[in-house]
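Below you'll find the structure I mean.
Removed: one protein chain of the complex. Kept in place: all other protein chains.
And then chain A:
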């Protein structure tokens, strides 16, 4: 199987401080991966790096050419007060197919209707966005991902504030995508959920701690190692690698305070 996303010594971060530090490896095409780690361990940053809204501090993150991508961010910038209906929001997912000017056809409207029924939101088409509950909105966003019909699907903490029944519905949907050969990467906090439903996992603590089979990755030893990292930045931490003198303006970043680097 070929690789869908390839990381080469990837460092992502903010203000020269790494949030994802020296990540090497690849996400295989058709794989279903959970990204796990504590707050501030770089999970969302990694997603932004793959989408391309955050440029690497060093190294590279390459999505295979021709891969279409759907991204459900953790902190949506969605404006719920915008005068739009559920169907308008979900129809945004037609963008990759129809772009700026293409007319929405009957088959597109059918795709939108199917997506809404797949997430259990039949009859919600004409509801204004500001009348939805948090879970209903999240399901609408899942429906939009469905409509996008993408090869690579990135979901950042999609189960936050979602009731148990809906989580199982959404997990089933993710399983369906996996079965269709799509590549799916999901940031998840619930480790039991990961062990049960995800074949692979990446455990992050700014550095990659372990990556591979989900149950092996989430071993007690790995989780303990992941817990040892310090979330806070250290303004005086040394430059990483053969860095330049401070203030020289070159593309250096500070090293993390996480000790031994043991990427699996």
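One rule holds in what follows: a residue touches a chain if its C-beta (ideal position, glycine included) is under 8 Å from a C-beta of that chain, and two chains touch if they have at least 3 such contacts; residues count from 1.
What we mean here is this: contacts and distances are computed from a predicted model.
From the set "Zinc/manganese transport system permease protein", "hydrogenase (acceptor)", "Heterodisulfide reductase subunit C" or "Anti-sigma-factor antagonist", the protein name that UniProt assigns to the chain left out of the figure is "Zinc/manganese transport system permease protein". Contact with the omitted chain, checked across A:13, A:37, A:56 or A:73, is made by A:73.
Touch with the chain omitted from the figure is made, among A:57, A:89, A:132 or A:204, by A:89. Residues of chain A in contact with the chain left out of this view: 51, 53, 69-71, 73, 76-79, 82-85, 88-89, 92, 95-96, 99-101, 128, 144, 148.
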